[in-house]
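Worksheet for the structure shown next.
Apart from one protein chain that is not included, each protein chain of the complex appears where it belongs.
After this line comes chain A, so read on.
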Amino acid sequence: MVVKGLPERPVANVMMNEGKVNDLIQRWRDTPEEELTPEDREHFMDLACSCLAQGESERLLMFLQDDKNRRMVHSMGCVLLAPLMKEALKNEKSWDRIQSAITHVTTTCGPDEVLRNLLDVMEDTDAPSISETLVQVVPHLEAGLLRLTKGRASWLGSALRVLHKQLTRLPVPYTEEMEKEDQWGLGRCCHALTTFTQAFSGEVRNHEDGERREMKTELLNFCMRSLREPLLEAPLTPGTTTAMWLFASNITATLVAIQESAADLLFFSTMKKNIQMDKNQLAESKGCLAYLVFVKQLDAERFPIVFSPEFVLRRNLEYIHQLLRSKKESHVLKGLALFEKSLERAQDNSLLVTLLEVKSFYDVKQSLLQVLTECPMRHLRESGLTVLQLLINKLDAEAKHKLFGNLLKTSKHPGVEGYIVKNIRNQVEFSMKPGNATRWFLGTEFVSLLRLAFSLPQGTETNVLHDMDKIMESLNLLRYLLIRDKPLRSNADVWEGVCGIKEEYTKMLRVCISMSRFFYTGELNELRDEHKLKARAARASTCTRTHLQSQPVKRDTMSKMSPEVRHQVLQSALVTFDLMESLIARTEEIAAEKNHDRLDASALFCLNEQKKRQMF
């Protein structure tokens, strides 16, 4: 009844009425634990809070440590953990005393309740104080878990989940300086987690009963989650001072300790591992692991070096795709680096066409194209192109032929198509060297590829300016083929095909150019007229103001570019058309010359024959 008589927030009242407080405490001492009500716990907490608020942490500590209160602390002490933790963060002066109080509570109360309360504290923490709270909570969690006699695996699992969840709310540093500065304390948190996991991974290694197996699964889950967040986003520069790298090393060390080899995780994933992540997230985690192993050579001596390069590439494709399709810079960067490393191991011209039929290869190709054509970051596009070239180099002739055809058909991007046409030219050049001839770049199969290289996407209505990159490369290729015509002429069918394609292409391109030229000249004239009109209007507006006001509105609806820029654009378009036409003319010239030479040669031959005949 005394309890009910107390007001809701007794902070001040309690202190004023010391007698009542003593009564209350005495009652708690005498009451058996199961009869203590939630209200009692609340009052107990309020009392402690008011103690702390008045700076009497010393008194609180003595009270808690008093042997007479032992039973009371045991049954209600846990409710103090949250306020004590909070106080420890803001009150540096009495830090030691509060720590002793926390330790006293955590060692006196039942471990289950300690753990539950600690995790509640952790979960209720707001972003700014996450790192400090986490660093503070972790040692007590560890001690609590070690005190448990059973159910350790599930508590470990919940603890790791909560800690990881809070960890991921912290911003990940993206430069080394930021990592060193560690403004948000992510580094400190990772360090705390390292010590925490080490305490349990060692234990798992030496035993193999059901509980340890569960603990192993929990640790594995934690490792996979951590690889995805925060590690995948961090720069991961090797070194002893970079917190993220140290954390990454710890994660791989934990995997070793729980006997989950990186090779099995990455390459033989069909086996059940009880990892509670969805497929894409898991692929991201594994992508990060593959990046650490192959690109950063972390723990490389533990990774078997007996896998064939093509197998490594094939297995990594799935992870590369997952990383490349992300919109985050750090993911794409890691994906490209992993792709590059996976390719480097293969020998040039060694990858067979079967690789192109693998679903994950198709996916990677698509996501690489996306990086090349849509990524707003120049450096990513550039390294994407380097990787594409590396990929091309590693494929054998047939696979190159197929990839080129595929990209010409599906990329729908003149820049990429131009790049492929340039590569076709290089391959033709390579094939013309003695001993390198293949049907894919000189023989019968070559014509089908040429047909794709010399195609205009919308026929005669193609926007020449838009497709300029491809058209220029195609004309370049055409010129090259006509100059180095000898090996191609050796196969009549091929040469006939090449000539047919050339005729058709140049004819159509000429029409395209003249149509585009007509259109752009029209635009240019219109712009000039407009300019004149405007000048006239400006002159007129000196008389009436209304004209001037209506002018800007009109201009706005017509084009966003300023007339000067538009003029320049149109001019340069016309110059481009000239350039293309001169290139076409040049190819025609070469063709005519060659034919002439051949005619000359045959005429000479006839003449010689005649001479011979005359001689006899």
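Going forward, a residue touches a chain if its C-beta (ideal position, glycine included) is under 8 Å from a C-beta of that chain, and two chains touch if they have at least 3 such contacts; residues count from 1.
FYI, contacts and distances are computed from a predicted model.
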Chain not displayed: protein name in its UniProt record ("Histidine-containing phosphotransfer protein", "Alkyl transferase", "UPK3L protein" or "peptidylprolyl isomerase"): "peptidylprolyl isomerase"
Among A:Q65, A:N91 or A:S261, residue touching the chain not depicted: A:S261
Chain not shown: contacting residue from A:N406, A:N436 or A:N463: A:N406
Touching the absent chain when the full complex is considered, from A:S75, A:S226, A:T252 or A:T506: A:S75
Residue of A:E42, A:D112 or A:E445 touching the missing chain in the full complex: A:D112
Chain not shown, touching residues in chain A: 32-34, 71, 74-75, 110, 112-113, 116, 259, 261, 263-264, 267-268, 270, 302, 304-308, 310-311, 345, 347, 352-354, 357, 366, 405-406, 409-410, 412, 458
